[in-house]
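Yeah, one chain of the complex is gone here, protein chain that is, but the others are all in their spots.
Right after this comes chain A.
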Amino acid sequence: MINSSNGMMSASSSSSAAGAGGNAPSPGLKTYFKAPEGRYKLHYEKGHPSGLMHYVQGKTATQATVAIVKDKPSPPTPLSQPSSGFSASSGVKSAAAKLLGGSNGSRTFGFVGGNGGSKNLSGSSKLGPFSSNSTNSNLALNFDGKGTYLIFNMGDGLFISDLNSQDKEPMKAIYFNNVYPVCHAFDQDAKDGHDLLIGLSTGDVYSVSLGQQLQDSGKKLVGAQHYNKDGSVNNSRCTCISWVPGGDGAFVVAHADGNMYVYEKSKEGAGDSSFPAIKDPTQFSIAHARHSKSNPITRWHTCQGSINGIAFSSDGTHLATVGRDGYLRVFDYPKEELICGGKSYYGALLCCAWSADGKYILAGGEDDLVQIWSMDDKKVVAWGEGHNSWVSGVAFDSSWSPPDTENSEQIVYRFGSVGQDTQLLLWDLQMEEIVVPQRRPPGGSPTFSSGSQTAQWDNATPLGTLQSAPSMRDIPKISPLVIHRVHTEPLSGLIFTEESILTVCREGHTKVWMRPGTPASQGSSNSETPLSTSLKDKPLLSSIK
């Protein structure tokens, strides 16, 4: 049964997060956890609207994106003004107004033509979706463009929450009527209005302006540019979508059939591209569109089976993919070349992420391991062991810095992982401490050497070679610093922000864990005392100050 009505955090309550331990569906969930640097505290929770039908559960796993909307040079005008006032992007048209009228029309938000302009709702009727139990429509009307938003999908809905508000229910819901939005991406540096990408279960892709959605009071996507309409280029499910960093409006969509497509949103999109048939499905191949005016512009056939995750290095030069076949692949994105990659221990890989400096990639999957791939060594340098089920989300914490960096030469990375075991794990990666078990004849006594020595042997690997699965005894293991059960449902993702860690479960709930030292995390709460039975091991670090 869906548990959305239990009100884990009521919208008006303070930061005490007292409810998480006491509500029926969350037995034994603690509202804080401790790391060496201090205590992370559950600040609040974000969910989907309570009325959402549970039949959609299990159809898709919720993914979440944090969208930081900065000051725009030309802030959008509030919706209460006539349509002519909207100026967030070029080409405002009011032609879509009639399409948005019907409340039950299927996919009437659909993009009408091929000329790529944004469309705005010209009518002033506010048949708000929040008429029943929410005051959130006010937020939408007062929207001034700035803010930090949480965007997440659940069933056939895409939801937007104000991350700085305590409201549990989203401020905005967009429904897609029987097709499922499954992935999304936001570009805070988008030059024109379209900053949000949405990939659907049908393979269709939309680009929209987030601000425009927030201004609109309807339940439909507005002003959307529609790509791969009705799956005309590729009708397999979208699995992952990403803007190309510094790509000037280019974005990449990965599909469940092992293909990735590159689009350019600046294109007028006069028609869908056609690509030659894939000659050898087992081999990586690139195909460029025959016509320069069409979208998508490039097809990357990467693997057989689904691509489950893609991630760009922060400079946009490298693209990592993981998939059903269990391989992590790293591409030189501008050159369109496969550089390196390797197999999981076993099973599909589900997620991947880059370190901010582009030196390491995390990948997690169905072998319950977090693998740490070194771009210097072009191989797996460590396995993180600690999850009791599949690893569904990995991320480096780019805001984290080790306690005394001045004295220490070595770089330490902090990263996190979440799994279908409902747990969040935090890890420190410190390469000097990782010891590689040396290959030895069976029965011999174990001897150890440092990782850099063994790495030299493997440097001769030719470009683009995919490595087979390592043997269990060849890869050093690291253990997590923190193991914390955060939800009752399997998790699907985690996001590090400057102030917090967000954990996302498959069924559409997100928890916001404030970092130690942030004001919210220090708010003393008596409610934690009944839960603190297992906290005997370490002294508190943060809240004693």
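FYI, a contact is a pair of C-beta atoms (placed from the backbone, for glycine too) under 8 Å apart; a residue touches a chain by one contact, two chains touch by 3 or more; residues count from 1.
Definition applied: contacts and distances are computed from a predicted model.
The chain that is not shown carries the UniProt protein name "ubiquitinyl hydrolase 1", picked from "ubiquitinyl hydrolase 1", "Chaperone", "Autophagy-related protein 101" or "Large ribosomal subunit protein uL3m". Residue in contact with the omitted chain (choice from A:323, A:476, A:490 or A:516): A:490.
In the complete complex, the residue from A:367, A:397, A:428 or A:499 that touches the missing chain is A:367. Note that of A:242, A:422 or A:500, the residue touching the chain absent from this view is A:422.
Although one chain is not drawn, its touching partners on chain A can still be listed: residues 1, 3, 25, 54, 58, 256, 306, 326, 345-348, 366-368, 387-390, 420-422, 442, 468-469, 471-472, 488-490, 506-507.
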